[in-house]
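Here the complex is missing a single protein chain, while all its other protein chains stay put.
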Amino acid sequence: MTPAQALQPIGARTLEVLRSLGRNAFFFAELLKHVPSALYRFYLVVAQIHKIGNYSIVIIAASGLAVGFVLALQMYYALVKYGADESLGLIVNLALVRELGPVVTALLFAGRAGTSLTAEIGLMKAGEQLAAMEMMAIDPRSRVLAPRFVGGIVSMPILAVLFSTIGILGAYVVAVLLIGVDAGSFWSIMQSGVDVFKDVGNGIVKSLMFGIACTFVALYQGFEAKATPEGVAQATTRTVVISSLAVLTLDFLLTALMFSTE
Amino acid sequence: MTRKNIEILVGLFVLVGALCVVFLALQAANLASFKVGRSYTLTASFDNVGGLKVRAPVRSAGVTVGRVADIALDTKTFQGVVSMEIEQRFVFPRDTSAKILTAGLLGDQYVGLEPGGDDKNLAQGDAIRLTQSAVVLENLIGQFLYNKAAEGPPPNAKK
Partner (left out) sequence: MAADAFVNIEHVTFGYDQQRVILSDVSLRFERGKVTAIMGGSGSGKTTLLRLIGGVYRPQQGRITFDGQPVDPADREGLYRLRRRLGMLFQFGALFTDLTVFENVAFPLREHTNLPESMIRDIVLMKLNAVGLRGAARLRIAEVSGGMARRIALARAIVLDPELIMFDEPFAGLDPISMGVTMNLVRRLNDATGATSLVVSHDVNECFEICDYAYLIAGGRIVGAGTPDELKATDDPEVRQFIRGEMDGPVKFHYPAQPVAEELGVSA
């Protein structure tokens, strides 16, 4: 095989990847274009926030509690060696609000709400529901896709903040009520060390970015899914994988941007 | 599920989210100590500001009276100029001194104000004359070693 022949599949693959990126970009632009009309029909957005947000509350709350418990335990064992166990509240708070809240919520969101969105859109497309809407002179992007996009973006920060709050409360239960760390120090050291804008605010910004990414990926994969059972199954798997990678990569970039000037 | 019920539940969802943000901001962070009152600006120049950060507290007798707003380098005197926002209700005499202190042994640094006895008070934009720079650990160790060396060997050491 000549070098040219060997390179050809790589070249073809690269073009494919570029083409896929282009399609992604177009789809994202189309979504944004239809957001105003979705907001105009706000009841559609509200219905989606309900399906995406409210139905995720249980898993987010349960996970937040569990993570809060574990964080408190683990950090205590580490801190008590240096006699710094009174800073437990501060450590747990920062870990949750800056990182674990947004990231873990996003990963859970991708798994629960993301796959549900992908499957729903994929099946609607397979059942010709989107084509039927088009034939009825109703743009499915305004009526079906954009409301879900807005719903996901609104739900994510709320879920992340819920996760962090429950996590902190869970840590309080373990630290103060079970282990016996002083309640006053728990809260006061936390309060003096956590900055509203830098820590809480940046965490919320992160979760907004994650919301945009995860919802977009879920909608795109659903829309592009092949109209067969295997096609939809593959699409939901891709949603979880791509969302998770996107969240972790974005997290690294955003953390470097936001918290490097310390 | 009727539309009305859905709207109520979503409203609840958003409300819970807002409450969580409020909790995080007040109970878990330093928003409560922001005290949005009127403030005036004072400046102080230090040879070394150490690890002082913007938004660090300004305290007098241990009570927080303001925040550090800005830290800049004066290119003429090569001193660090710290601008502080002090709450209107706290006034200090003209001969107040400012020190950069550390909270606890390894805590964050803050500006401590020690009032003098002057009749006139500092006003908006005034500069504090008497300042003491932050303690830099390396200098302290160096000083200690130098002092130790200057003392000479202990009296009963064999030469």
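All chains are identified by letter, namely A and B, in their written order; residue positions are counted from 1 within each chain.
Here is the rule we use: a residue touches a chain if its C-beta (ideal position, glycine included) is under 8 Å from a C-beta of that chain, and two chains touch if they have at least 3 such contacts.
What you see is a predicted model, and the numbers here were worked out from it, not measured in a lab.
Just so you know, the chain we are not showing touches A across the whole complex. Considering the full assembly, A:Q129 is the residue among A:N24, A:S37 or A:Q129 that touches the omitted chain. Within the full complex, the residue among A:L32, A:I138 or A:A183 touching the omitted chain is A:I138.
For chain A, the list of residues touching the undisplayed chain reads 123-124, 127-129, 131-132, 134-138, 143.
The rule is simple: only the chains that are shown with their structure count from here on.
For the pair chain A and chain B, the distance between mean C-alpha positions equals 36 Å.
Taken in their complex, chain B has these residues touching chain A: 3, 6-7, 9-10, 13-14, 16-17, 20-21, 23-25, 27-34, 55. Residue ranges of chain A in contact with chain B, taken from their complex: 43, 46-47, 49-50, 53-54, 57, 93, 97, 154-155, 157-159, 161-162, 164-165, 168, 187, 190-196, 199-200, 204.
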